[in-house]
Structures are given as C-alpha cells and as structure tokens.
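Missing here: one protein chain of the complex. Every other protein chain is in place.
We just call them A, B, C, D, E and F in the order they show up, numbering each chain from 1.
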Amino acid sequence: MTAFIKDTLIGFWSLLAGLGVTIRYFVKPIVTVQYPREKLTMSPRYRGHTEFIIDPETGSHLCNACENCARTCPSNVISVTGVKVAGTKKKRAVTYVLDYSLCSLCGLCVEVCPTKALKFSDEYRLAGFSRQDMIIDVIARLQAQQRALGLPEEVPPVPEAEEAKTEETKGGEGES
Amino acid sequence: MTSPIIIPSLEAILGADKLTELDYAATGCHVRAEAVPEQMPAVAAAMLEQKFYLASLTALDLVESLELVYHFASFYQLCRLVVHAPLAKGAAAPTISHVYPGADWFEREVFEMFGITFAGHPNLKNLILPEDADFHPLLKDFVASS
Amino acid sequence: MQFLLAEGARIGISLIGVIGLVSINALFLIWMERKVSAHIQLRPGPMEVGFHGALQTIADALKLIGKELITPEDADKLIYLLAPIVMFLPVLVSFIVIPFSPTLLIRDLNVGILLIFAFSTMAVLAILMAGWSSNNKYSLLGAIRSVAQTIAYEIPLLITAMSVIIMVGSLKLTDIVAYQATVWNVLFQPLAFILFIICGTAETNRAPFDIPEAESELVAGFHTEYSGMRFAIFFLAEYTNMFIVSAVATVLFLGGWRGPILPPLVWFLLKVYAIIFLMMWFRWTFPRLRFDQLITLGWKILIPLSLANLILTALAIKIF
Amino acid sequence: MLDKGGEACYIVNEVFHNAQSPAWMEVQVEIYSVLTDYGYVLIFLIVGALFALGPLILAHFVAPRSFGPTRSEIYECGIATYGSAWVQVSVIYYLFALIFLAFDVDVIFLFPVLLAFGEGYMWRDFIEIVLFIGIISLVIVYAWCRGVFEWKRKPESR
Amino acid sequence: MEKKTGEPLIHLAVLEEVLNLCRANSLWPMTFGLACCAIEMMAAGAARFDLDRFGAGVFRPSARQSDLMIVAGTISKKMAPAVERLYDQMPAPKWVIAMGNCAISGGPFMYEGQYAIVPGADLIIPVDVYVPGCPPRPEGLIEGILQLEEKITNRPRLRKFR
Amino acid sequence: MMLEKGIEEKTFYLNLGPQHPATHGVLRVVLEMDGEFIANSEPIIGYGHRAHEKMAELRTYQQYLPNMGRVDYLHALAYNQCYCMAVEKLTGIQVPERAEFIRVITSELNRISSHLLWFGAYLLDLGAFTPFLYCFDDREHILDLLDRITGSRLTYCFYRFGGVPVDVDEEFIAGTRAFISRLRSRWNDYDTLVTKNVIFINRTRDVGIMTPEQALKYGVTGPNLRGSGIPYDIRKSEPFSVYPLFDFEIPLGERGDVLDRYVVRLQEMEQSLRIIEQALDKLPEGPIMAEKVPKRLKPPEGEVYTAVETARGEFGIYLVSKGDVKPYRLKLRVPCFSNLSVMPELFQDVMVADAVAILGSLDLVIPDIDR
Partner (left out) sequence: MSGFFTLANLSFLLILTVTFGGALIAVAGRNIFHNVLGLALSLFGVAGLYLYLNSPFLAMMQILIYVGAICIAICFAIMLSEPLYLPRPPRKPAKLAAAGLGAGLVYFMLSMLVKKTDWVAAPVRGTDWSIATIGHYLLTRYALIFELISLILLVAMLGAIVNARAGRGSAES
C-alpha cells in the first residue's frame, strides 16, 4: 500500500515536472524563421538545381557542350546542344535545359564537368502550376543573372551553316 | 577469425569440399558454402543451433540457371557465412521458414522477384508487388510492360 | 400577455447572448489553443491571417461552412445526420444556470448544478450515435471508448461536486458563489479541485484523455466520417463543453465571479480561461494514456479518492 | 410578477406543524414558475438544435460537390473496408455501464441526503452516509478483486 | 481528369470570393506521407518553419476533414488506388500539391524498365501545384502553399517578400 | 492469408494504414480485432516499392549513388557509406583516414538526427505532440550542419568511392561542438518531459516484449535487438571505417520491452555524441579522396557483402559484379524488413494503443522495407 501511494505521488510529481518544462518553453522566444518575411541564409554548398558559373573574365559561361554531365546524370535530366563556334575549335552550348522534375540533386554533373562550368543555385522557390514549369532553361537563367549584374547578355552562338548538326543528347544509360 | 564450431557441423551436412574460407577483407564473408537447395533446411537448423541469424536471403539470375544465396551471421562472434544453392529454372526449393520464421518474408520476396517457389512455405504470395502482379522483375529477361 | 412578452424578451436576449458567447468563445478558444500550443512548441502559431492570426478561426469556420457534407453510403443515415445536432442540443442549456456575475444570470434554478450534469450526459448518447451510425470501425471503437471513459469519469466528477455541495447545502450555483464570500472553496477542498480538473479534462475528451479521438490510433475517433460543418459542430460542442466545465469549476471552487477591483464578469471569465489554459497546458505536455489505464485510473483511483474526500468533508462538517 | 400577466399561478405558503419538521422547511411551491424555468430549457434545447442545423443547411447550399467513384464509401485509411463495423463489443463495456448505473443511482440519492446533511443529529447522519458509501464502494472492491478492471485478452476467448 | 468538383447549389460571386479567401487561409492538409518528402513536410510543420502561420498547420488524419492532399513522395503502383480513393473521399473543394520530384514525374525513379511506380501524381489525381526538389526544402513547400493560395483567391500573397 | 477466412466469427478486420498517422508512411497492417484486442495481424508492405534493386542493374556504379540516400532517408549517410564500402572492397580502393573520419562524423550526426526524429514521431504516436517539435528543433541544427557540407537536408548523396568530395571547415567543427553541448543540455528536459513521465512509463513498460530468441529467429538487429539485451553492434563487433579508434559503449536494455528500446535509442544518441567528440579531437590532416579513382568504375568479377550499423540495425549490401560498369546484382539487406517481420508476434493479444506503441518503437522507415 505504501508503495502504491509512493508510486502515485512520484507519478504525480513527474507530471508536475513535465508541466514545468513546457511552461519554461512557453516563455522562451520562438525559433521560427517566418519564411517569406525573413529567410534563412542558405548554406554555401546548398544544392539546388545546377546553373552556369559566370566566368569573371568573360562574363559568360564556360560550358563547351561536352555532354559529360548529360551522360553521367542518373536520371536523364540534362539536355545540352552545342555548336562549334566559328573560328575556334571549341564547341559552345546553345541550349542547356534541365528537366528539374527528374533530378535527384546528387551533384554528379557538377563533379564531372571538365571545365567547371556548373554550380548549384540556391533556388528553391520553384513551385509551379504545371509539370512544364519544372523545365529550367539554364541559359535563360544565365542571361537573367547577367542582366541583373549589368553584364552583357549571353548570346548563344549561331551555328555555322555546314556544321549545324545540333545533336541532342538525352544522356544515355551511362554508356554513350 | 573463423568460428571453429560452424565448420564441423556444416561439413557434416554438406561435405568438406563444399566449404571454402574467404578473404574477409575483400568479400565481407568468412566462409562460403555450396549446397543444393534440399540441404538448406538442415543447414538452417544447424546454423540456428549455433545461434546464427539469417541476415539475408536472395537469389541470383545467372541467365541459364538460378542461385539462392543465404547469408548467416552471429550476434555473438564475428563470423559471416554465405551459402550458395544453385537451382535450375522452374525448380522448387524447400522452405526454411519453419526454422527461421524471419525467412518467411525473404522467401516471399524471392518468389515474387525471381519466380522461385518454395515448397512447404505456408503463405507463398506476393509480398512487395501488388497482389495481382504476375511478373518477376529481377529476372534478367524482365521487360517492364509499361 | 405582458408576462409573456417580458419573458419572451428575456429569453430572446439571453439566447442571443449565449449564442454570441458560444460562438466567440469557440473562435477564441481555438485561436488560443493554437497560440498556446505554438508557444509551448517554440513557434508563433497562426500569424498571417489577421493580426497574429486573430482572424484564423473565422477563416476556418467559414471555410468549413463552404465544405461539402459527405454522407457515407453504408451509414445509418438518419442517426448519422442527427448525431451532431444531438451533440449540440445540451450545450446551450447549461448556460441557463451559470452565474457570470451577480446580475448576469439567466435563470437561477434550484437544481442548477444537477441540470448541467444531467444534460451533459446527452453528449454521450450523441457520441455513441455518431460512432455507431458511421459504420466505420474507427468511429465505433472511438465512440465506445468515449462512452466508457465518460461514464468512468462522470461519477468522480459528481462526487467531487458533492463535497462542495455538502458544505454549501444547496444545488443553486448562486448559493455556492455566495458561500465563498470570504474564502474560496479551493482552500477547503484542494483535493476535490484537483480531482475535478482531472475529471473535467477527461469529460471533455481532452488530452491526455483524448482517447476517443486519439489521432495516432483511431484516426479521428467517433467523428472520422464527419466532414465540413458537421465535424465543426462536434468541435464547437467540445470547446463549449470546455468552457462549461471550467465555469462549473470556477463556481464550485474558485468563488465564481468574486474578486477585487475588476468587475465580476471579468473575474469570472479570467478564472474560466485560466482553467482552460491549464487544460491546454496539459494537452501539450502529456502523452496519452492507454485506454485501460484511463479506465483503471477512473475506477480505481479517482472514485475512491473522491468518495474518501466526500466522507472527510462530511466528517469535517460534523466536527466543526 | 408572475400573476401580472393573468396566467394562473398558485402560491402556497405553509408551515409544517410536524414535530420533526423545523421551521426552515417553510417554502414556496410555485408550479407555473417551475414551468417558466424549464420553458427556458425547452427553448434553449430547440434553439440549440436550430443553431446546429442552420450552418448545416447553409453548407448544403454553398458547398461544391465532388465526384468520384469511391467518394461515399467508408473511409478506412485508403483501403476498401472489409466487413461491417457493426460488430459485437466486449462484455466489459456492459459491466462498466452497469457499475456506472449503480453509482449514478447512488449519487442521485446522495444529492438530497447531502443537502439535508448537517441539520439533523450530530453523528447519525454521518454514519448513515458512510454506511451508504461504504456499501456501494464494495461494488468497486469486488469488481477490482474479480479483475473487471484488468485488461488482458483472455486466452480462452480466442 | 474530369472527376474534379461540381458547382454548389447557390453560386454567388461575392460569396465565392469570401469563401475562397477563407479556404485559402485555412488549408488543412491530410496526414499523408509516402516517402522521403514526408519528412520535409513534417519539418515544414515543425517549429523552424511552422506551416500553422498560414493556417495550414492543422494536419487532419481523416480524409474527410482535410482540404489539401500533399502527395509527398513516390506513388507506387500498389499505392495508387489508395491515393485515388483518399482523394475521392476528401470533401470538395479540395486541392493537391505534388511535393517532390517523385510526385511530379517519378523523379529519379523514372527510367526505362521501371515497373513499380506511377510517374506523376497528375496521372491519377488532378494536381494543383507542383513543388519540385528532391526533397524540396520546407521553404519550397511553404512557397507551394502560398502559390496555391494565390491560385484559389487570384490574389498575390505576400508577394513583396518573395 | 488472414482475409480469406470468413467473417462469421466474433472478430472483425481493421486496416491500419496505408494512410494512417501511426504507420509513418505507407505501411498497411491488417488487424483482426477481438474487441479492443488484436487477435491476429498481418503487415502488408510494398506500398512504397520503388525498385531500387532493379535500378542497380540498369545504372552504373556512380549513377546508383543517389539511390542510397532514398532507401532509408533518415540515416542516408550510413547507406551511402555501406555502398561506397562495398564498391571500395570490390575494387580495392583505399580511403584516406581523414575521409573516414569525416564519414564517421557525418554519419553519426545523421544517426542522431534519425534517432531524434524517431523520438519525436514516437511521442507523437503516444499522443504527446510537444516533444516532436523540440526534437525537430534540435534536428534542424544537425540538418544545418550537414547541409553545410553535404549540400542537402535529407537525402544526402555525399560520400564518393574513395572518400568524400568536400572537406570539413572550421565553422563546421565549431558548429558541431556547439551542437554537442546544446543537445547535452537538452537531455534533462527530455528526461523530465518524457522519460520520467508516469504516463509514458505506464504506456511503455512491459509492452511489446521481444525475447532474444525471437530476435534471433527473425534476424532483428539494431536498437531493437539491443533493447532485448544482446550487445550486437556492427560498429563494435565487425569494426568498419575508423570506429575501432573510438571509445563508446553499447547501451543495452534488459527486458526487451518498448521502454528498453526507447532508452537504448536515447543513450545511443549520447554515445554518438561521444564518438563525434572524439572524432573531432582526433581528426587527422590529409587528403580526403583516394588517388586514382577511375572516372568509369569497372570492378573486377566477384561478390562482396558489406554491412554497416545504421540507426535501425544491420544494413548490408550484397554486391555481385561481373566486371561490367553496372552491378550484376545488388541486394539490399535492409534492417526494417526483418524488424517488421517480427511484428505479428509482438502484436499478439495486445490492444490497439499498445500496437501503436510497439509499431512506433520498432522505428520503421517504410521505403526502407519496400525498397
């Protein structure tokens, strides 16, 4: 009987102690980041979708449409087309389109890029009303960024007539 | 590191030439055993007696035949055992779910993924795939219909 | 005729007052619940709808009016439709006898407190109707649990109320308030007060006694199948019941509208909302009891304790 | 105030001349006053029903409809139900209801007794009440001992 | 996807507008998570992000009482009938947010030879807002809910902050 | 099997899930109820099946990496690590020590976040809402830390064959240390609020007892096993990575009931904190990536079984290579699969409320079971 009463009292006390904890938290300041009004600083390595790095020298991107990223991508997110720029031997991307709705944000594309042309954006405000909203034109995005920075806008190279074989690669199963 | 006790009991069932010691650092297992599926209930019983648990049960589709792969390990000592049991396509293997109740689900999974039937299994029906699914996706010749 | 007019006007005014109180109380309580829970959990709660979410519950209520009412095909439709109404029937009646202030009282019935208890049992029937008629297993389990729980806690609730009544010698709520002119009953009856709060929490199906609607077990308990406004009426009744239980506790133990400086009505509401805050505080602190433990707690601990308290009170009255 | 309106109202003042009844029992019996009191209850009940019904009717008119083959089926976590919900429940609930009934009746008898308590003899009332509560408490003691409050699935009921 | 919602019996423009405003500010989601994204959905409801600020924090376990289905995760073929049923059982008006790439299009699990998943929630139920990411950040989900509010009321919501 | 029986008996069938707050995902449990009690139960899984194993056969080794973060998304880094270890064993890549340390630190942080989420969600099952938000508050700090170096909040795809792609910086180390002291200061609150709470103890004590024999026969591993008193932790018994360098204990339960499993997990978080502390102290300098990891990995023919201790138990990868760029067969031995298969035994003759308590205590991640 004494044990029973003792247990009851201890139990009752434990409840009061619990109430003490919650009331202490009740008067603590809130931890919420009230999102649209205030925003979290994104971690420097946050992986959003990929975008082009703006080369400080040229004010443009570095992509030479080698399609390594498209081949490495596990989910066929990336489609790149490039043309040889007149005069040089280098290819240059004409279109660089992500189907973001397939992406798993693994970052393999950024790692394999031989020219280090890609980086992750910190964009997360991508909610849209249709599936098509998830298709991201990276070059258009670059142009917008350039506009914002006051840089000359990227002009996709015009393919030379004889070399206009715009091959579109829907990156294969890893095997090309 | 190999446990000395499991070897004799397995040798008694399988025969000495069926056991090979493996390089643990390279394969993650200590002993490899070859068995025919019919020996598996006996092997499982012997392993349970040694207080080994069934870590995994799966199959391999070797295109012309199949192979059941059992992994056993122990809570009490570092010893991992892998048992390979080759099986012809279309043949049935005996169940070990009466020895290890945990094998019940593993066998059901192998059944639906590879189409291997387990004789004596109490409840052999699809586990993960929808109940009416009649394909075996982990077979090499499987092509998704949609 | 004059008499009829006078009484009619009185009824009309009191009805408007009560309905207004019920609505505003529910709107306020839900907002308060969300704010209290939020601040306990280190978050702000409703913020964006009105100033600090002040209009949040109004939005919720209007939204619920604009929601479709689905009646399951296999349900017992008549009872299914009646249940929310029966649930709400007794809610207004209790306000007839609650003395908000010396003057603000609709009707001072001489069975006052008994009326509240009697009509609150109708809610049990409504819960059973709702749970049974839905033809949903979760609803049925929830309803049965709810009823078993309510009947287990009704008894100690009545008995603890008795230990006050034996001191006062009247069932009228005004008499009970009048009795506490100098000292509140809670000082004489601390145990009864604690028991009353526990049982009141259980009677209103609030956590940690919210087993009938235990989300993690029974989805939404007896009102699993109820959508839109029907569900809202259950909610409304629940929050109004909270108010009633707290008001009764205030009258029985905390001296009703008595208090210095502030007007009586303010004191009354302050005490009521303090008790409601306590209930909310419980809800956001404790895990839920298991059903059998709840029943056991009611029958094995609360009823004996309340009976003992009653006898002790009687003894004390005899001695002093 | 009551007879102003012409409604019949009888008021009887009477003092008991019984030796056992002290003078405090002088009361008023107001029959129609009681009816007025409970007229309030009746009207509040009706208005309560209407108050609950109103929004439901409103909702019926302003809410859109949804269509879907399984819309009005019983909700059970997204799976079609199997069997009816109207099943047998355990006997234990019935027992609880009975015990509750017993206590309710008891409580109801206690209410008048407690109201009268404190006026009569010093100890007789007290002992009577203690006896009464004691006897009724035996129900709980017995139920406790018989394991009514133990919740174990009986192996034989399988 | 014609099994959307029908018109109410009384249709008044002003009333609809008021109701829509209320609906937008009181979107009760269903407690319904399918996979990884459900965790971020929980995180969005938790203290750091607090969906309740927008009135969308009342997670209702029963489909009958919820307005919003957040399809958070991969819909497997086995699960698809249940999702459809749950959607059907929600009372109108109801909305769907496809949260995460799997719910939008099958995401990383969509490839040649995939047999187990439904590539996109919009193939079985009408989706109102798509929130991409794998998983989306809680801010992304909040963004989706704000977008949905905008869709319901046709009014910009907290635009100046976004 | 159960459903095929008739319904003329006294029992009735109740679906718990796939959309049910207590199943934490898309698990469905069919319960045969006898009043409030469960007469029989049958879990039905597969509602989250995403064909991970089939995908492995269609993807290259690198391309399969992101999948590992999505099998068990709560302890993604351990899965990631196991897969990397399996491939590294197969190809013989040596991982530099600093990379191993970083792996251990991040993986243990991830373990804590997983346990914290479990803790919160479990209390949610038991009806206490508030601890859930406190845990998520703590968890957000871990996510911030991991986000800092891995770049994602949940489905990490961080480790690479041969090491880690990103080095930790001073800020991460300082943040981790701050987090350790922060979490330690919270234990007291959690204890008072939950562990010592009489309602909680009554809900969990002697409920859902799992005997060591049951655990053995069903292959239960992880904290569920240790709650039953068997000191089996792969980090100790089969040391991988650099775990042998650290001093930590294996918390054990005695009775194998729900409370024991709870306590084991709570103590494990403290042990993980200890590991992280030691790892931060001993963090060696050096490269974080093995040299000469080929861009296109073609492991030699062979098979390998690798196991790691995740927050839920033994996760093993059985990898068969035929010398191709794609795995020939990759079997995921997931802990929750075995941990769930013991459930019908634990559910025998308990009440629904207890069933929820037991189901929660097993700490299941449904896509992990379904793969």
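The criterion applied here is as follows: a residue touches a chain if its C-beta (ideal position, glycine included) is under 8 Å from a C-beta of that chain, and two chains touch if they have at least 3 such contacts.
Predicted model only: the values in this text are computed from it and were never measured.
Seen in the complete assembly, the chain not on display touches C, D. Touch with the chain that is not drawn comes from one residue among D:Ile57, D:Ala80 or D:Leu131, which is D:Leu131. Among C:Ser23, C:Thr71 or C:Asn110, only C:Asn110 touches the chain left out of the display. Residues touching the missing chain, restricted to chain C, are 1, 4, 76, 78-79, 109-111, 114-115, 117-119, 121-122, 124-125, 128-129, 132-133, 144, 147, 151, 154, 169, 171 (touch as defined at the top).
Listed for chain D, the residues touching the missing chain in the whole complex are 7, 10, 12, 14, 16, 20, 25, 27, 29, 31-32, 34-35, 37-39, 42, 83-84, 86-102, 104-106, 108-109, 111-117, 119-120, 124-125, 128, 131-133, 135-136, 138-139, 142-143, 146-148, 154, 156-157.
What we mean here is this: only the chains that are shown with their structure count from here on.
Each step here moves to a touching chain, and the least such steps from chain A to chain D number 2.
Chains that count as touching both chain B and chain D, per the definition above, are E, F.
Most remote chain with respect to chain F, judged by CA-atom centres, is D. Among the pairs D-F and C-D, the greater number of C-beta contacts is found at C-D.
Chain B and chain E, compared by their mean Cα positions, are separated by 43 Å.
If you average the Cα atoms of chain C and of chain E, the two centres end up 35 Å apart. Chain C has residues 38, 40-44, 47, 65-70, 137-138, 215, 219, 224-225, 228, 284-286, 291-292 in contact with two or more other chains.
Under the contact definition stated at the top, the residues of chain E that touch 2 or more other chains are 8, 19, 31, 46-48, 50, 53, 61-64, 78, 82, 86, 89, 91-93, 108, 111-116, 134, 137, 158.
Looking at which chains touch one another, you get A-C, A-E, A-F, B-E, B-F, C-D, C-E, C-F, D-E, D-F, E-F. By the touch criterion stated above, chain A contacts chain C in their complex at residues 8, 15, 18-19, 21-23, 25-26, 28-32, 34.
Against chain B, in their complex, chain F makes its touches with residues 1, 45-46, 49, 51, 53-54, 57, 86, 89, 92, 215-221, 225, 230, 232, 237-238, 302-307, 314, 316, 318, 320, 328-329, 331, 333, 337-338, 341-342, 345, 370-371.
Per the touch definition, chain C reaches chain A in the complex via residues 36, 38-44, 47, 281-282, 284-286, 301.
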